[in-house]
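The structure under discussion appears below in the form of structure tokens.
Right, chain A next:
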Amino acid sequence: MSTAKISLRGVHKAFGANSVLNGIDMDIAEGTVVSLIGPSGSGKSTLLRCINLLEPIDDGEILLDGVDISLPGLDANPVRRRIGMVFQNFNLFPHMSVQDNITLSPIRTLGVNKAVARTKAVELLERFGLADKVHAFPDQLSGGQQQRVAIVRALAIEPEVLLLDEITSSLDPELVGEVLDVVRELKTSGMTLVLATHEMGFARDISDLVCVLDSGHIIEQGLPSQVFSAPQSERAQQFLERIIRAGRL
Partner candidate 1 sequence: MGTITGRRAAYERARKRRSTVVATVSSLAVVTAIVVLVPKMPRWDRVHESFFNGERFAHSLPRLLDAFVLDIKIFAWSMPAIVVLALLVAITRNSRSAALFPLRILTIAYTDIMRGVPIILWIYLIGFGVPGLGIERPWNSPLIWGSVALVLTYASYIAEVFRAGIESIHESQRAAARSLGLSSWQTMRHVVLPQAIRRVIPPLMNDMVSLQKDVALVSLIGPIEILRQAGIDKSKFANFTPYIAAAAIFLLITIPLTRTTDWLIERERRRTTGTRVS
Partner candidate 2 sequence: MRKLTISLAITGTLLLAACGGSSSSSDTTAAAGAGTGNECTAGKTLTADTLTIGTGNPAYSPWVENDKPESKEGFEAAVAYAVAAELGYSDAAVKWVRTGFDEAVQPGKKNFDFNLQQFSINDERKKTVSFSASYYSTNQAVVALAGSPAIGATTVADLKDVKFGAQAGTTSLDFITNVIKPSAEPFAYDDNAGAKAALEAKQIDAIVVDLPTAFYIAAVELTGASVVGQFPASASTTPDNFGLVFDLDNPLVSCVDTALAALKDNGTLAEIEKTWLSDKTNAPVIAVS
């Protein structure tokens, strides 16, 4: 019996003729940080979007606390309140203030009282140094600030797991640090995190488990020290070599 928070068994996903995930097996233990790395098109984003049911899988199963959440026809909304997601392009709602962005879901899906939700929002923003932006609009914030607000927004509904889909890839280099700090803090607080990332150094530092994806397969999986220093599969070796040569590790 798996005690993993999230388990994937034989997950397949294709878009038309294009097969993106070709049999993914992985376990994500509670309170751990799992990084997904790999070349573009390897299926990292798709895998994350399958976990929170934004994309329905074609075959296989996804278990959350041992329960199959990938059953076709299952109501996804309750699942999504337990598994949150943060996107590469922040995707904040431009017509709403930071406060409204954060409180929208708690009020509408959890029935939280508006005043309570707002207080909670301010607390979260303070935790990440953004308390003075509570009434600002997304277009008034820098990229790093927007992404941090996006993380706060995802945290506001108190998910059990947070999926982070290349959340620093759209940021200017000097803004990446502040976002990574947030992720570190989340890890410290014991949150289960799954991140797809190109930030290899960060992944090595923070992860409990690293999975290397290539063409929809997990070609290497293990502790960061193993995967980054002594990858066993040839493809993984080639990939890491290229990363190092680009000065990104």
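How were these picked? Simply put, all candidates are chains of the complex that A comes from, given by their letters.
Criterion: a residue touches a chain if its C-beta (ideal position, glycine included) is under 8 Å from a C-beta of that chain, and two chains touch if they have at least 3 such contacts; residues count from 1.
Note that the structure is a prediction, hence the values are computed from the model and not measured.
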In the complex, chain A is touched by which of the candidates 1 or 2?
1
Report the residues of chain A in contact with candidate 1 in the complex, numbered from low to high.
49, 52, 54, 76-78, 80-81, 84-85, 87, 89, 91-95, 104-105, 108-110, 139, 150, 153-154, 157
